[in-house]
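As you look at this complex, bear in mind that one protein chain is not there, while each of the others sits in place.
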Amino acid sequence: MATVTFDGTTRYYAGNPVPAVDGLDLEVADGEFLVLVGPSGCGKSTTLRMLAGLEGIDDGAIRIGDRDVTNLPPKDRDIAMVFQNYALYPHMTVADNIGFHLKIAKMPKAERLERVREAAELLDLTPYLDRKPAKLSGGQRQRVAMGRAIVRRPQVFCMDEPLSNLDAKLRVQTRTQIASLQRRLGVTTIYVTHDQVEAMTMGDRVAVLKDGLLQQCDTPIGLFGKPANLFVAGFIGSPAMNLIPATVEGDSARVGGRPVQLTRDQVSALTSPSVVVGVRPEGWRILSPAEGIEATVEVVEELGSDQYLYCSSPVEQIGADANQFTVRAPGMSPWQRGDKLGLAPETGAVHLFDAETGARLPD
Amino acid sequence: MSSTVESKPAVAVRPVRTPPRKPKPAPGSRGFSPLRLLGMIFVWLFTAVNVLVLYWLVSASFKTPIEIFSKPFALPLQWFERGDPFRNFAYAWNNAGFGHAFVVTVVLVAVSSVVIVLVSAPAAYALSRLGVRGSNGLTNFVAIGMGIPFQTVVIPLFIGMGKLGLTNNLFGMFLIYVALSIPFTVFLLTGFFKSLPDELEEAAAIDGASPFRTFFAIMLPLTRGGLITALILNAIGLWNETLLAIVFLNENANFTLARALFSFYGAASYQSEYGGLIAGVAIVVLPMLVLYVLLARRIITGLTLGAGK
Partner (left out) sequence: MTSTVTAPEADEQHSSASGAHLVRKKRLFFPFFLPAVTLYVLFLVVPTIATVVLGFTSWAGAGDTPRFIGIGNYAELMGSDSFRYAFLNTLLYIVVGGVGTFLLAFLFTMVLRDMRGGKIVRAVLFFPNIVAPVALGMFFGIILIFRPNRQGLVNHLLESVGVDAVKFLAPENVTWVVTACLIWASSGFYITILMAAVDRIPPYLYEDADIAGATPWQKFRNVTLPLTWDVIGVAGVLWTISAIKIFELVFVLAGPGTYSPQIRAWTLGIYVFDRSFGTAGSPQYGMACAAAVVMILLVSVLVVLLRRLMRRDTIQF
């Protein structure tokens, strides 16, 4: 099939001096499922639309395989796109919708119908081939949109938040269907979403964007285990990582009166004495109040398998809930509102970031 | 230590870039297809012709007949040289009776338009919001009236109005204008009333307002936009109305502008009084142009509303 390469790809919008996508360098391997994720307005959809040829490229290039497609119109790029709203033609039947691109490409009718039949079988759409989109459920429409992409047998699939219009339960089901379908077809896929859970569960690799800049591109494990900066640390993982600002004195930072040790490399990498200590909710040990950072349980969220404790503490954090610590405890634990705890990070669960640049300190 | 740390650029420092003057278009649209280019040229040409036509009309209304025909695109000169630039308008206004017709038209159109809306608004409200069975059928019954050509009613109307002594009579003209504008206006206003949410009336009912009061104090003010649109569209329609004016008005003192223009045409072409004639056309057209420049959006959406839904 084909690789996809973004090479300093840049996109401006009229009247805005700040680029929507700024010098994106990204290499997507053949057959890889790459997810672009980030908050709204981060440039992820623009990136996808540039790849599809729906948006011009102001600087840099995009290559599919060894072909430079920067200036090719969409139809010559050998891609298929699944739109957020599915972009189904309301006046055509499911079969006509799936076969529309082939019809435009003047494929002989017999071959076209055969491909449509195949795709419909693959997606369990055979009984609905004669229906109009208005008579389909959300999930079925989503599959028709997938079918229209599949029949083109493209080198690259572009998917723009294809699950955002489905209800929560269907979204989880469809998520796995799409991922397994992609693995079966082995077609390079670029998938845009704002939902980090979707990103982490579906992607071979996940690229995190913010304000048009690529923050980090790594496997879900790499992203979760070693977030490259504060933004990724806060964005990936649910509930989010606790991020506690601290000041380094000598070779340790004090968090809630407790020392956090820094390595020599970490100390020398700092641009100022300010550091941010990150601990995921599952990275805390719960001790007695005297032994760790003081915290008071405010809300207990019981999930059965796990329990999340939202605690207040005199220690400040960065972000919206300045004084809230999130702690994971085993499910059915006896914690109650008002209980006092002491929190200490597990060994190896501490992430350190330079507070000035936001960058991760070397491990 | 504040929370601003998070918002700092995280990995790379942005390289300094100069944004392009205009972002590149998508690659598909860039390839100028000859068909598209041809279409663009045609569209602009067509538009340019329209603008030119308007220029011709306005400039010709200040020209002498010789200038009109020999120098169609030049700026007017001869009447200006003779120190009488408004000669054509003066001729049309005084000698061809447009001055009097103008006053008649303004009054007739204004009074008729207001009365049309006053009569149609309650009817439209009754049909669209009172929930009476058969409202839809009645609405269609009224709307069909829009499809009846005036020619089919003009003879019996002429006879009937004649019996009442209302032909060649501005009050008779007013009655006919009001009555024949009802289908369109009712249809237009039902659309506006239907677009209002039910909660308003219910809230008013809970507050103890009588239905009559609800209509005047709440529903009418809320459809003000629709009422104004109806008023303007009727005014435009009546300002331009010619056929009924030709049939029902036959005395100069009662002439409307369109009627006066109609009778002036034969005489003017016979006497080669083209300057005065074009000034007459301009007197009919220019008020509409002014109205259009001020209210183009309202007029366009109003007139095309029925079809869009």
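Each chain gets a letter, A and B, in the order it is written, and its residues are counted from 1.
The rule is short, and it goes like this: a residue touches a chain if its C-beta (ideal position, glycine included) is under 8 Å from a C-beta of that chain, and two chains touch if they have at least 3 such contacts.
Everything quoted here is computed from the prediction, not taken from an experiment.
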Among B:Thr47, B:Asn95 or B:Asn140, choose the residue that contacts the chain missing from this document, as touch is defined above. B:Thr47
Spell out the interface residues on chain B facing the chain that's missing from view. 26, 28-29, 33, 35-36, 39-40, 42-44, 46-47, 50-51, 53-54, 56-57, 60, 66, 68-70, 72, 119-120, 122-123, 125-127, 130-133, 138, 142, 145-160, 162, 175-176, 178-180, 182-183, 186, 201-202, 205, 210-212, 215, 236, 239-243, 246-247, 258, 261-263, 265-266, 269, 274, 277-278, 281, 284-285, 288-289, 291-292, 296, 299-300, 303-304, 306-308
Touching residues of chain A against the unshown chain: what are they? 52-54, 73-76, 79-81, 83-85, 87, 89-91, 100-101, 104-105, 132, 134, 148
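We adopt the following convention: only the chains that are shown with their structure count from here on.
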Any idea which chain B residues touch chain A in the complex? 1-3, 5-6, 8-12, 14-15, 17, 19-20, 22-28, 30-31
Using the touch rule from the top, collect the residues of chain A that touch chain B in their complex. 10-14, 16-19, 22-23, 53-59, 70-75, 210-211, 213-216, 228-232, 234, 243, 245, 247, 274, 276, 316, 318-319, 322, 355-359
